[in-house]
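Heads up, one of the protein chains got dropped from this complex, but the rest are sitting where they should.
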Amino acid sequence: MDSALIPEGVKRCSVGKFLIFLGVVGAVLLWGVFAMLLCWIKGLNQTNMNDYYGFALWIWADLAVIALGGGAFFTGFLRYIIGKDELKNIINYAVLIGFICYSSALLILAIDIGQPLRGWFIFWHANVHSMLTEVAFCLSCYFGVLTIEYLPLILENRQLEKVPFFHHLSHNMHEIMAVFAATGAFLSFFHQGSLGGVSGVLFGRPFGYREGIFIWPWTFFLFTWSAAACGPCFTILITKITEKVTRKKLVKDNVIELLAKISGWMLATYTIAKILDTWYWASVTAPSKGFWVLDFYSNNPFYGPWILVLEIIICGVLPALILITESGRKSKPALLLAVILAAIGVSVNRWVMVLQVMAVPVMPFDSWYMYFPSWQEIATTILPVAYGVILIGLSHRYLPIFPQEKELNPVD
Amino acid sequence: MKVSRRTFLSIGSFIVGGAAGTALSPLPWKLTDDLSIWTQNWPWTPMPERGEVSYVNSVCTLCPGGCGISVRKVNDRAVKIEGMKGHPVNDGGICILGLSGLQLLYGPTRIKTPLKRVGEKGQGKFKKISWDEALKEVAEKLGTLRSEGKSHTVACVSGSACGTVPQLLKRLLTVYGSPNFMSVPTMQDAYAVTLKLMHGVDACPGFDVENADFILSFGSGIIEGWGSTVRMFKANSAWQDKKIKVVQIESRMSNTAAKAAKWIPARPGSEGVLALGIAYMMLRDGLYKKEVCDSAAGFEDFRKTVSENYAPENIAAATGIEKETIESLAKEFAGAASPLAICGRGQGHTPGSQYEFMAVHALNALAGNINKAGGVFTVPDPKYIAWAEPELDETAQKGMSSPRIDGAGSETYPHAKSLLNRLPPAILSAQGECPVQALLISEANPCYTLSDTQTVKKAFAKIPFVVSFSSYMDETAQYADIILPNHAYLERLEDAPAYAAGLSKPVIGLSKPVVTPQFDTKHTGDAVIALAKALGDKVAAAFPWESYAACLEETLGDKWKSLNEKCFAVVEESIEAPLQFFKQECKPVFAEGDEKQYPFVLMPYDSIRLANGFIGNTPFLTKTVPDTVLRKNDIFVEINPKSAGGDSLSLREGSAVMLTTPKGSAKVRVHLSEEIMPGVIAIPRGLGHTAYDKYLAGKGINCNELIGPAEDSGSGFDAVWGIRAKLSSVSI
Amino acid sequence: MFPFIFEWVWDMSHIVFMGGLWYALSIIGLGMTYCLIKAIADTAGIGIGGHHHDDHH
Partner (left out) sequence: MNKQHNKAKKFGMVIDLDKCTGCGACMVACMAENNVPFKADETNKLDSITWLRVYKLTNGKSFPNADFCYLPRPCMHCEGSHGHSPCVSVCPATATDYSHETGIVSQIYTRCFGCRYCMAACPYHARYFNWWDPVWPEGMEKYLNPNVSVRMRGIVEKCSFCYHRYQLAMEKAYYEGRREIEEQEYQTACTQACPAGAIVFGDLDNPEHAVHELKKNPNAFRLLERLGTNPKVYYISSREWVRQAGDNYLRQEGKSEKN
């Protein structure tokens, strides 16, 4: 039925099957949209956030998806700036995942703020000293860049490509894509960093606060670094999942392995930096404010030293070791484990830097407070996941996302 | 369809150009801007109107403390209540309840028109009626009862006995032919009986806290709302500045105890014993004012009784306090230049045992501190109400000669003027027709504030005709047949004798209307006059005034002018108070219940953030209640962790538990606190309302439902301070 | 965001931050404008860059 739209030389499932898939995921999407409307119409009392948890699940989701979406900028950076040409076989997908992550982040932000209709004040009345201003500017600009990077892909659809204007536009955009990618990388370095700065600058919150250089706390650099390390891992992970679902090999192993190797070294260096940062913070920064590091990990029902071990050792050192060793990269289960751990690790880091910062009591007579999101918060957080799945489904079906697909899956 | 390059180009440029054009036009920017402006002026977010600012001085009558207030108005709206500077009671300060008074004035619990009951008694279903209908119905009912010779079956409960409105009610009853005027008893009444017995005077107690230099408090909530709140707070601050020592004797660490220099946790109920233990030491060591006491009547008997029974070793078990502590307390107390011993538990809203009051007062007497700077004063009634004796007709005389329903003034209870606590049992124990055929209630909420409220409500349900003058839909108003709503306190003109201010001189206040009445209400004074007029003849003749305002002006006479200007007048009057010691005729009041079956003692405690009298808590007050007292609708009781671990309970912070007393049980949650004696459970007073609005109703439980009355053997007042209790697990 | 909004101060932070922002925006804007104009021109067969395509992807 829709065969005219499907790229030439590839096989896709039947329309019926595809519609069932859309229907199931669409139902989840609608649930999320319903929750989103509740939050907009009735206000944020629909959430379990409170005056102690001004930042909660959504801000974590924002930080996490932006870190995971970091595959787009870093792969782009490697492909267009460093010149790792093999990566052209995965860049499309990295861009698509990035596009989904960033549009999701913007949507979540629009739900998260108390007065969405005034959201534009962040630009109009910008306070340049606020990390959040930097986030908002760079995020929106980079989202623009991702749109620009995604647009040619859409225009390469079999039918659209027939329109000469679209064909030329797509071609021209490819021509100067390095310029956009460079701008995107520049923007990304800053907004990934400023997201790290969000909690790093909070000198009233000793758990989040870090010293740094000029106006940038160490978390600024750690966030950029970790996004560069774990974003590509997430791209690999999603690629692997897509291959599993479509029961097709879509990207050649050497491409994946190259990306995994670079990620591995990034992750290894990041983990070392993170350990150093944690050590300095635990032995110098926190004590100067009257805190012994275990104060942050005791007297509460959830946050214990285990989370530090999980984030740094299990989800940092371990995947880094797997990825930097050739045998690790070549072993499919090990590779899969490593990218999963890396994605979890960066998510745990973002969780800690948002939720645990809020949970730790600062006034000596205050107490730990735990938080569990309301269903509306969970639904609105799952909403972008459903949206992402649908967009991937549509893009994979109708757009030539994987340049190696035809070669790897010859149609009889 | 074939799209030619030209067509495509033109369509394309049209779309792109159109989009760009729109984006560059002011339209989207204007819309975005308008939307954000709209969010700043949501029609459902109120925008208070500006206007001319003015201040009206008045006197707060939410409690009998008699503080001066200054109310800020914007046009005809009252917007803020502040303390009146220069007022002898509070000098600019104001308490938490007084501050939130506008929530009562403009609040949803106001009764807006006269109401007539349509549902079952206590159900709270009413219909609106006119003032004419309402007054006519009440007058007819009263007329019928009077003509049937049942005038003595009409009773009246008033929040206080002082002031023109209570006196008008009393006068109405007198000329109508009923002796049954009752007021809600407080510690003032227990003190009044004490002063009568120990000095032979009719007087209110005054406490010269500003000049005392050692304060020994037997459970009085000095900063919990005892006496006149603001005055006591100021005194407490002055003590801090002057390093004056306060010793608080109390089984739970109240705010007062936390602020005090020394907290002595004594077994609850043993305060009177402890006071006499201190008296023992003073007598033994000759640390008392011999020139005052030795010549006082009954002193030798008193000395003998105390010496025989109150040696520290004898009372150590009862009080839980060591001999040395008692010894040093006695030395410190007697050694101070102006020591002051006070009692009246918590806010003093309940009378307490006569034994205890007299024991504590004896300490002041031994210290020679009566009617002296820094001591206790006998403050005479200001006596400004001097109306002509009314002429009683035959019915009235007959009615007045019948015995009082509550037994006050009888041989059994010679000292009490009224005994409201005896009213419910009198009604419930009567055979045949209810001994109270009609009841008038003004400024009182006995269905909430009396002990064992279940019984009280049962009794109220039996009274055939209840008339309430309440401004608010409280628990008692729900039991009314007719409600004749009074103006709220900021809407009416009324004298406010500050009998609870505890100053050494009587102070009269004048409460002035700050705003015009918001609803179709009537001043109770005017309603009483109207009722009297409707009853006719001699009853009407006793009320010659055209209106309540005219009555008040005439009553105050030469004081009217200055009162009207300043809102207060200090009456320069004092009274001779010869000292006489009492024979040991009073007994301590024990907690009801079997010790084995009920291992704990349950004790209500007062908090300044919980109004627990006739006035219900305002939303602002409830908002300040900590989450260790109330969470959602669950009340928390305080218990020492040592007591929480016992049995099979092993309670944790916030555990739900069944609290059972001989009077009833209720599901509560526990707050583990090191600030309370093991074995004692403390429950906040002031929660558990069933009436009022969603900001108060249904929150927690009323401690009075779990506690039964304990009649004092000396005065007949309800002197209950606690009850035995047990905790059992509850299935959730 | 703009010098005419009252929060704007001519200080280093604003110049650096807003400078960076407008720089990035300009590149993106100019780049897209170039692509669009060139695509229109290519479609109309005028040809700006000189070389012809088909050698790509």
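By letter and in written order, the chains are A, B and C; residue numbering begins at 1 in each of them.
Simple rule for what comes next: a contact is a pair of C-beta atoms (placed from the backbone, for glycine too) under 8 Å apart; a residue touches a chain by one contact, two chains touch by 3 or more.
Treat the numbers as computed from the prediction; the structure is a model and nothing was measured.
Visitor: Can you list the shown chains that the absent chain is in touch with?
Guide: Looking at the complete complex, the unshown chain comes into contact with A, B.
Visitor: Among A:38, A:68, A:108 or A:136, which one is in touch with the chain left out?
Guide: The missing chain is touched by A:136.
Visitor: Just one of A:202, A:308, A:321 or A:336 touches the chain that is missing; which is it?
Guide: Candidates A:202, A:308, A:321 or A:336; residue touching the omitted chain: A:202.
Visitor: If the hidden chain were put back, which of A:121, A:279, A:302 or A:375 would touch it?
Guide: Of the listed residues, the one touching the omitted chain is A:121.
Visitor: Looking at B:93, B:114, B:485 or B:525, which residue reaches the missing chain?
Guide: Answer from the full complex: B:93 touches the omitted chain.
Visitor: Give me the chain A residues in contact with the hidden chain, please.
Guide: 43-45, 49-55, 112-116, 118-119, 121-122, 125-127, 129-133, 136, 198-199, 201-206, 287-292, 295, 357-358, 362-366, 369
Visitor: Considering the entire assembly, which residues of chain B contact the chain that has been omitted?
Guide: With respect to the unshown chain, the touching residues of chain B are 39-40, 42, 44-51, 74, 77-83, 90, 92-96, 99-100, 102-103, 105-108, 223, 229-230, 233-234, 236-237, 240, 253, 255, 258-259, 263, 265, 518, 608-609, 619-627, 630-632, 640-642, 673-678, 693-695.
Basically, only the chains that are shown with their structure count from here on.
Visitor: Between chain A and chain B, what is the gap in Å from one C-alpha centre to the other?
Guide: Distance between chain centres, rounded to whole Å: 61 Å.
Visitor: Could you give the separation in Å between the centres of chain A and chain C, each centre being the mean of its C-alpha atoms?
Guide: Here the centre of chain C sits 26 Å away from the centre of chain A.
Visitor: Tell me, which residues of chain B touch at least two other chains?
Guide: Only 5, 8-9 qualify.
Visitor: Residues touching two or more other chains, restricted to chain A: which are they?
Guide: Chain A, residues with two or more chain partners: 164-165.
Visitor: Would you pull the chain C residues touching chain A in the complex into a rising list?
Guide: 1, 5, 7, 13-14, 17-18, 20-21, 24-25, 27-28, 31-32, 34-36, 38-40, 42-43, 53, 56-57
Visitor: Under the touch definition given earlier, write down the residues of chain B that touch chain A in their complex.
Guide: For chain B paired with chain A, touching residues are 3, 5, 8-9, 12, 32, 35-36, 38-39.
Visitor: Give every residue of chain A touching chain B within the complex, in rising order.
Guide: These residues of chain A touch chain B: 115, 117-118, 120-121, 163-165.
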